[in-house]
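After this line comes chain A, so read on.
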Amino acid sequence: MEDILKILNEFRPDINFQSSERLIDDGLLDSLDIVNIVAELDSEFDIEIPVEEITPENFNSVSAINRLVDRLKEEA
Partner candidate 1 sequence: MTFNSLHFFIFFPIVAMLYYIIPKKYQWIWLLIVSYVFYLLANFKFGFFLMSTTVTTYYAAIGVGKINEHQKDVLLANKDTYAKEQIKELKANSKKHKKQVVAGVLLINFGILAFLKYSNFFIKSVDGVLGAFHSSASVPTLKLLLPLGISFYTFQAMGYVIDVYRGKYQPEKNLAKLALFLSFFPQIMEGPIGRYNELAHQLYGQHEFDYNNAKFGLQLMLWGYFKKVVIADRAGILVNMVYSNYQSFSGLQVAFVAVIYAVQIYADFSGYIDIATGAAQFLGIRLAPNFNRPYFSKSVSEFWRRWHISLGTWFKDYLFYPLSLSKTGINLGKFSRKHFSPAFAKNVPAFFGLSVVWLTTGLWHGSDWHYVIYGVYYGALIILSMQCKPLLQSLTAKLRIPTESFGWKLFRVARTFSLVCLGFILFRAENMGIAFSMMKSIFTLSKPALSTSFIFNNFTRTDFAFLILSIIVLVIVSLLQRKRNLRETLSKQNIVFRWSIYCTAALSVIFLGVLASNDPSQFIYFQF
Partner candidate 2 sequence: MKKFICKSLLFCFTMLILLGGITAFVLFGLPQQFGMSYQHALSTQYNSMRRIPSRKLVVMGDSAVPFSLNVPLMEKRIKMPVQTLGIHSGTGLEYILSLSKSSIHKGDIMVLELEPSNGDSFTPSIILTACENNFDMYKAFSAKDWEKAVEYYPSFLIKKVKYYFRIKDQQSPSYSGKSFDSDGNYSYFRGKCVLPRHLSKTSQNTEFNQRDYNTEFISYLNDYNRFCKGKGATFLITFPPFLDESLVSSKSDISNLVNYLSHELNVPIITKISDRELPRKYIYNNISHCNTAGADKVTVDLSNEIEKYLNKKPANVPPAKIKRVPVTVKLIRTSIDKKMRV
């Protein structure tokens, strides 16, 4: 969870990720951020986040991202 937070902060140091549950819905992260973050997550955790998983449910909060990453790690 901390490594995910580190990655997020690397791209958007201006956002307080811990306090938001609506990162996508509130427009805090845009498509460019998503791409950068996903590319980094793929590389860091050796997973492949497919495009269909890029949904608000999976990216609205740090814990949601964490759940996604854990699930994909297991399926790999």
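These made the cut because all candidates are chains of the complex that A comes from, given by their letters.
Operating definition for what follows: contacts are C-beta pairs under 8 Å (C-beta built on N, C-alpha and C of every residue); 3 or more make two chains touch, one makes a residue touch a chain; residues count from 1.
All values reported here derive from a predicted model rather than from experimental measurement.
**Student:** Using the touch rule from the top, find which candidate among 1 or 2 meets chain A in this complex.
**Tutor:** Among 1 or 2, contact with chain A goes to 1.
**Student:** How about chain A: which of its residues touch candidate 1 in the complex?
**Tutor:** Where chain A meets candidate 1, its residues are 10-11, 30-32, 34-36, 38-40, 42-43, 49-52, 54.
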